[in-house]
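Only one protein chain is missing; all other protein chains are in place.
For clarity, chains are labelled A and B in written order, and residue numbers in each chain start from 1.
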Amino acid sequence: MRDKAVAVSSWLAALLLAGNLALILLVFPDEQEQGPIFRIIFFHVPMAWTAFVAFFAALIASILYLASKNLRYDAFAAAVTEVGLAFGAANLLTGMIWGRVIWGAFWVWDPRLTSMLVGWLLYAGYVMLRRAIEEPTERARMSAVVSIFAFADVPIIFFSIQWWRTHHPQPVVWGSSGGHMSPEYWFMLFFNWIPILLVGYLLLELRMRQERLSRELDALRREAHAL
Amino acid sequence: MAVPALRGAPVRTPARRPRLSFVRQVLTVASKDLRSELRTKEALNSSLAFALVILLLFSFAFEPTEAQTREISGGLLWLVFAFAGALILNRSFARELANDCLDALIAAPMSGAALFLGKALANFALLLAVELVCLPVFGVFYNVHWTGRLPSLLVVIVLGTWGVTVVGTIFSALTVNLRLRELMLPMLVYPILIPCLLAAVQLTSPLVMGQPLTPELMIWLRLLVVFDVIFTALAVALVETVMVR
Partner (left out) sequence: MKAIEAAGVWKYYGDFPALRDISVSVEPGACLALLGRNGAGKTTLLKIVAGLSRAARGRVAIHGAEPRAQAARREIGVLGHAISLYDELSALENLRLFGRIYGLEDPERAASEWLERTGLERVRDGLVREFSRGMRQRLAVARAFLHDPSVLLLDEPFTALDDRAIALLQALLRQAVEQGRTVVISTHQLREALELATHVALLVRGRLAYAGERTAEMLEDTGWLYRHYGEPQSAPPPGARG
């Protein structure tokens, strides 16, 4: 059942990505103010959304783990956080490319990108913490707590950086035309989110499988030591 | 060796024991931590030394004018406070590891919240002490008059320090058993503290420059309060989860 879902998702994602890429590159006109580079928005923005959804899912899974002590929730939380980090990194990268082309600088302290950077550091800490704890139950418990703290901080980070940047105005990467896009652009933004989510799902599956295997290995090792 | 008999009273049933109130529990833990620390002064000395060294290093590295210094005073001071704080916070739960004292505290009839708040209070007092020493040193070595708006400045320092302390203490509990504790604690805590430190910095610089708190700046103050409230509540709620295996 799971393998079937993975297979279907892979094909669907590949098709949609290929199709959308064709549309984006060939059919969509160059944007008036920003030129051809504006097309990057169709990846840059949905990746941010995906990262946010992933971190939120990690929060829910962490809470569910603490409530039920079922390690499957922990595996999910770990995997989905890493997926979030992957898409967050991609978001940062595309943002930096965009900034370089438009403003000539890789990093301009744009509020959204800066918030994503801080969030990325938060969750990178989560991953590092997991690496530092060997025993699976303790690892699950501690990382669940960190995940809760991290997500509680996310809105505060976003707000504080937003407020900080309104007082030190800097070029905002897609702010000027972002609010005034034509409907086709909005449609493609959401439509391209679908294959990106599917890729996220595939990465999630991969990572969860890994996590399950490592737990089985750990249990076998403990069993062997007890003999 | 002759052993005098244990008090011959019949074994008491559980219900009849006197209890230590929550506030007393908090104060007992806080005073224990402070007494321990003041006797060894390990964390205090290293934290203070580190803070002063960084303060002086900045001066050598950037040679700011007096005006420049006042503009960046917030950033400078809070960086120093954050780094110095890490040394104190690290010690907080680590001091319980020797001889397995932490187990005795967890097994004792004391709520996790009381243990946590007691330690947070002690850390707060220690960090505040370090900061209050750093301020006049800063004033002297950078030749800056910083007492223009002293009451407001102290409020900001108290709120910011509590934010750093509360997050640092709960993560001190979380990382206490890790091999790489000294590395993991700052790595986890600093990103979380960014909003708190940002707000503190934005408030401190104008106050050091002698300016009043405008309505715009008051938003930062509110942010600081919100941060402190949310993370204190979260820490108190999750402390038992962190401490009981």
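Assume a contact is a pair of C-beta atoms (placed from the backbone, for glycine too) under 8 Å apart; a residue touches a chain by one contact, two chains touch by 3 or more.
This structure is a prediction, so every number in the text was calculated from the model and none was measured.
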Among B:Ala30, B:Leu76, B:Ala94 or B:Met110, contact with the omitted chain is made only by B:Met110
Can you work out which residue in A:Leu21, A:Leu71, A:Val127 or A:Met181 touches the chain that's missing from view?
A:Leu71
Considering the whole complex, which of A:Asp30, A:Glu135 or A:Glu184 touches the chain not shown?
A:Glu135
Which positions on chain A touch the chain that was left off?
69, 71, 135-137, 215-216, 218-219, 222-223, 225-227
Residue list for chain B contacting the dropped chain reads 1, 3-8, 10-15, 17-20, 24-25, 28, 32, 35-36, 39-40, 98-101, 103-111, 240, 244-245
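As a convention for this text, only the chains that are shown with their structure count from here on.
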Centroid spacing, where centroids are CA-atom means, of chain A and chain B in whole angstrom
32
For the complex, give me every residue of chain A touching chain B.
66, 118, 121-122, 125, 128-129, 132-133, 137-138, 141-142, 144-146, 148-150, 152-153, 156-157, 159-161, 163-164, 167
Spell out the part of chain B that touches chain A in their complex, as residue ranges.
167, 170, 174-175, 177-180, 184, 187-188, 191-192, 194-195, 198-199, 202, 216, 219-220, 223, 226-227, 230-231, 234, 238, 241-242, 245
